[in-house]
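This report refers to the structure that appears directly beneath it.
A single protein chain has been omitted from the complex, and every remaining protein chain is retained in its original position.
Labels A and B are assigned to the chains in the order they are written; within every chain, residues are numbered from 1.
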Amino acid sequence: MRESLTDDLRWRSAVDLVWTHYEDSEDWVVFHPQSGDVYLVTAAAHTLWSLIADGTAPTLKQLIPALAAALNRAPDDQLAAVTRDTLGFMDRAGLVRPISL
Amino acid sequence: MPSPSSPLACLATSGVQVAIGPFLVRVRSDLNGVHEYLHHLYGDFQVAAGEGGHFDIAVVSSRGVRRWVRPQANLVVNGERPFLPLPGKLAGAGFEWSLNWCVGNQAPRWVAVHAAVVERGGRALILSAESGAGKSTLCAALALNGWRLFSDEFALIDPDTGRLTPLPRPVSLKNASIEIIRGRGADVVFGPQGVDIEGARFVHMKPPVQSVRRGLEDARPAWVILPRWVTGRPTTLEPLPKAHALLRMTDQSFNYNHLGTKGFACVADLVRQCDCYTLEYSDLDDVLIRLESLASS
Partner (left out) sequence: MPHVNVAPDYEVLARVLRDPTTIDRLSPEAFSRALDAAQRARLLGWLVEQVRAGHVPAAPPEWLRDRLVTVDALTTGYERAVRWEIDRLRRAFLDTGQMWVLLKGAGYIAAGLPPGRGRRVADIDILVPRADLGRVEQILQDNGWEFPELNAYDNRYYREWMHELPPMVHRDRRSVVDVHHGILPRTSRLKPAPDRLLQQAETLGDGVRVLAPAHIVLHAAAHLFHDGEIAGAIRDLVDLDQLLRWFGRDERFWKRLVEETPAMDLARPLYYALRYSHRWFGTPVPDAVTAAMRTWAPPAPVRRLMDVLVDGAMMGTTGHSASASVFALYVRSHWLKMPPFLVVRHLLRKSLQRD
């Protein structure tokens, strides 16, 4: 994934995702009907997704502080790197998609 | 050799239909090995002469020289050949492997998860594990100890009701498991023993007659357990987060996504209904006691 591409893009969620959560842990399972794939993700990753799914079409730059606030953590380099990686994973999985420039 | 009037007499001509769980399986074969295998291990099943069925399995000899010299068994499933030809002696096992391929890949009316299932008191226990972790041995031991065998290969989930449908079949046992299980019941019946491509000894255990007679009685799912035999390990049953159990179950199912969202929801709901655990053990008797107390709680 080319670095500059990820920074400039605005993101939206894929449609028809099926998110499942059970009370006995913080993890989420998501089913993506378009691909037929299933993923196990952390609560933090689910939070990142919901910041995209709310329809505000954020960029990565906007997501980092928003995620930090939602997770009650400092928006430091480590968080930025993890956010970028998780966004990249979600992009490859098709859970989120960029809006064309 | 069975009499000409037995249903199996048609095996090499028009074929037979065997009722296995909810499936009608059409079988044809010109190999004695398959004849004997079905005669010994499917004696309690309904067998009739006929064509048609959910699956069409043919186990046939090769043409020409290979019909007689180092004879082979070719597996043809609804016109496809999912396997390379097998040595003729493995023909019976070839029938079972073909049936596994059918149930696992062909997206029937049920969601099929690769797992063993046993039932007690109307509630089903689903055992999901990698090959070699001892799942079949545990499943066979349970089936000989008060639990009804549903299947050692597949959990069949009805997406409309969420209940499990039995698929009683011979239980596949390898290497040391063979002796372990042989020693556990006077009425244990084994088919012919063989050696598979990887050099493992294997045998198929005839399913207990009650599991076949009650083959149309479904059950509601109650427990999902991921068992693992570990040398010297005391019986350890620990809660497994349901999200992890769900991932495991979908990972072990090749056909849930043929049913789309409905298939996924089916497995997600099953996990919701069940108590989920990991299980490590080394003493089979101790595990049976532990699981029996789980069932009565």
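The rule is simple: a residue touches a chain if its C-beta (ideal position, glycine included) is under 8 Å from a C-beta of that chain, and two chains touch if they have at least 3 such contacts.
All of these numbers come straight from a predicted model, not from anything done at the bench.
Note that the undisplayed chain, when the full complex is considered, contacts A, B. Across the entire complex, the residue among B:109, B:182, B:213 or B:233 in touch with the chain not shown is B:109. Think of the hidden chain as still there; on chain A it touches residues 1-2, 5, 33-36, 91-92, 94, 97-98, 100-101. Along chain B, the points of touch with the absent chain fall at residues 12-13, 23-24, 28-30, 51-54, 56, 58, 60-61, 63, 74, 76, 78-80, 106-109, 257-260.
By definition in this document, only the chains that are shown with their structure count from here on.
Measuring from the averaged C-alpha position of chain A to that of chain B gives a distance of 40 Å. Residue ranges of chain A in contact with chain B, taken from their complex: 16, 18, 20-22, 24-25, 27-29, 31, 33, 36-38, 40.
Interface residues of chain B facing chain A in the complex, by the touch rule stated above, are 239, 241-244, 246-247, 250-251, 257, 260-261, 264-265, 268, 271-272.
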